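Mind looking over this structure? Questions follow.
Note that this complex is displayed minus one protein chain, with the remaining chains in position.
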Amino acid sequence: MKFLYYPGCTLKNKAKALDIYARECAEILGFELVEINDFQCCGGVFTTSADEIATKLAVVRALKAAKAAGMPLVTVCSACHNVIKQTNHAMQTDAVFADRVNRYLNDGDDYHGETKVYHYLEVLRDIIGFDKVKECVKYPLNMNIGAYYGCLMLRPGSVIEMDDAENPQIMEQLIKALGGRPVEYGNRNECCGGYVTVTDPGFARKRSRIIYESAETAGAEMIVTACPLCRYNLIKNGADIPVKYFTELLSKALIGEKE
Amino acid sequence: MKDKNELIKEQILYQSKVNVRKCMRCGKCSGTCPAYDEMEYHPHQFVYMVETGDIEPLLNSESLYKCLTCFACVDRCPRGVEPAKIVEAVRLTVIRQQGKNKLKPDDIPDIIDGEIPQQALVSAYRKFTK
Amino acid sequence: MQIEEKKPLIAAFCCNWCSYAGADLAGNNRQSYPDNVKIIRVPCSCRVDPTFVLRAFQRGADGVLICGCHPGDCHYTTGNYYTRRRMTLLFSMLEYLGIEKERTRVEWVSAAEGAKFAQTVNEFTATVAALGENRRLEDLRCKE
Partner (left out) sequence: MQKIGVFVCHCGTNIAATVDVSAVAAALSAEPGVVFAREYQYMCSASGQDLIKDAIKEKELTGVVICSCSPRMHEATFRKAAASAGLNPYMVEIANIREQCSWVHKDKQSATEKAIILGRAAIAKVALNTPLKPGEIPVTKRALVIGGGIAGIQTALDIADAGFEVDIVEKKPTIGGKMAQLDKTFPTLDCAACILTPKMVEASQNEKIRIYSYSQVEAVGGFVGNFTVKIRKKARYVDETKCTGCGLCTEKCPVKNVPNEFNLGMNERHAVYIPFAQAVPKVAVIDADCCRMLKDGKCGLCSKLCGAGAIDYKQEDEIIENKYGAIVAATGYEPISLDKFDEFAYSKSKDVITSLQFERLMNAAGPTGGVLLRPSDNKHPKTIVFVQCVGSRCEAHAKKGKEYCSKICCMYTAKHAMLTREKYPDTDVYVFYIDVRTPGKNFDEFYRRAAEEYGVHYVKGMVGKICAEGDKLKVQASDLIADKQLHIDADLVVLAAAIEPDKSARPLATLLTASMDTNDFFTEAHPKLRPVESPTAGVFLSGCCQGPKDIPETVAQAGAAASKVIGLLCKDKLTANPCVAHADELMCNGCSTCENVCPYHAITYIDKEFKMPDRTVKVRRVAQVNPAVCQGCGACTVACPSKAMDLYGFSGKQIYAEVDAICR
């Protein structure tokens, strides 16, 4: 199966690990990621204001590219995923917004949210199946791993619809499939401080500490995330255990550790 | 003639698409907010103050820049009020004015530490700058 | 006694359980409305046959109002749903015949909504009055 792949700006740069491993593992698991031509940055956050049109056009272009290619759009980064899903939802449900966007782009092909958007994890769960993932594991992880969802991956729950926003299981299922022991801790779906780290690093430090301490108390030996910013915040603000991308984990279990 | 306050309120309600009258003042948004202790005005107060038209203090408050847009309040509100969208609309009211950008290009070099992901800068720019 | 025809002339069908009681309540509370409106009591709004509405227009009514219980509150459980569907069809046909859709209305009035009944009648009468007399279906052969 082929997917149009939207890596996003960070994955081309600071979060290359997230990107490279995602591609390698897709090959092993039998699906193809076709990188989108000339993608533009999603903006990192979805602006909720009804009159913000221009900030969402880049994402609509990517969605339209997938529609034109006849493929679902897949993302790996939590932020891209959040922005793309929210924009797609707005194009589906908000006629005024969709109309304004379509007039703006004005390229003869109106878009109303026809593209199906997947997070890489959703592809693993809903299309490949965690059973298949489990079969491909060569190096079971055999450790206590705390999944960290943060906020972008789950909320707003009624729009993202990836998992139960208050009791998500998708990363725990992945960890199990990879031979690890998932550790559920209370703050796994709370915010790390996000972009506020730019303007108020002290506040981000407080938030991040709450998250990793919660994971460590619960017995996690490693934290796994899909968000470059979460990872940055947790590491920078003193996490005592490794913080990895889920694709790194996937690669470690399927391909093994590279030196 | 509507006074300036009323116009701002109208614009905030339009931008956020929030019906502030649905709020039943339970305070769950503020109970769940991770930025509570950093804020001078809290999510439930944003909703209430916009409803009553007491918006001036919000416009001048640092609280606008503490909201993480983590949507915990949006998902957990029993009345579907979506306080985060109100906070965002109030913030936009401020930063769309000339010279009111919270984050300025000159601030950036000090922030870059070699590790910070692009995502952080892009997001912060989008939230704090117009 | 010779009675001059009251114009506009409006016939109202009210269901016995909600709207007729609502009209009674408007009376109890002395909430006045124009005397152009005459009420015919029916057990349920779903007793209103489309031909009753046609007959009224044919005989010179300028507007027809049908009131029933709120959806979900019908004394007979589902009667007002029938009304809603039947009248939607009828009204669009009447509009096709040239009877403005403002001359017909279905309104849900509960037994507790006397004020709503009076308000509805006031609004409806004003709307119909503004449209002027209805001549479309008036069949002079049926008149004395």
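To keep things simple, chains are lettered A, B and C as they appear, and every chain counts its residues starting from 1.
We take it that a residue touches a chain if its C-beta (ideal position, glycine included) is under 8 Å from a C-beta of that chain, and two chains touch if they have at least 3 such contacts.
Everything numeric in this text was worked out from a predicted model, so none of it was measured.
Hidden chain, full complex: it touches shown chains A, B, C.
Across the entire complex, the residue among A:52, A:184, A:200 or A:221 in touch with the chain not shown is A:184. Panel shows chain C; residues 1, 3-4, 6, 9, 11, 16, 20-21, 23-24, 26-28, 30-33, 35, 38-44, 46-52, 55-56, 59-61, 72-73, 75-79, 82, 86, 111, 118, 144 of it touch the chain omitted from the view.
For chain B, the residues touching the chain absent from view are 22, 24-33, 36-37, 42, 44, 72, 76, 78-80. Remark: the residues of chain A touching the chain excluded from display are 158, 164, 166-167, 184-187, 190, 214, 217-218.
In this text, only the chains that are shown with their structure count from here on.
By C-beta pair count, the most extensively touching chains are A-B. Taking the mean of the C-alpha atoms as each chain's centre, chain B and chain C sit 50 Å apart.
With centres set at the average Cα position, the gap from chain A to chain B is 24 Å. Residue positions of chain C touching 2 or more other chains: none.
Across the complex, chain B meets chain A through its residues 14-17, 34-35, 38, 65-66, 68-72, 74-75, 84-85, 88-89, 92, 102-103, 111, 113, 115-124, 126-128.
Remark: chain A residues 8-10, 13-15, 41, 43-45, 47-52, 55, 77, 79, 150-151, 155-158, 165-166, 190-191, 193-200, 203, 207, 210, 227-229, 231-232, 235-236 touch chain B in the complex.
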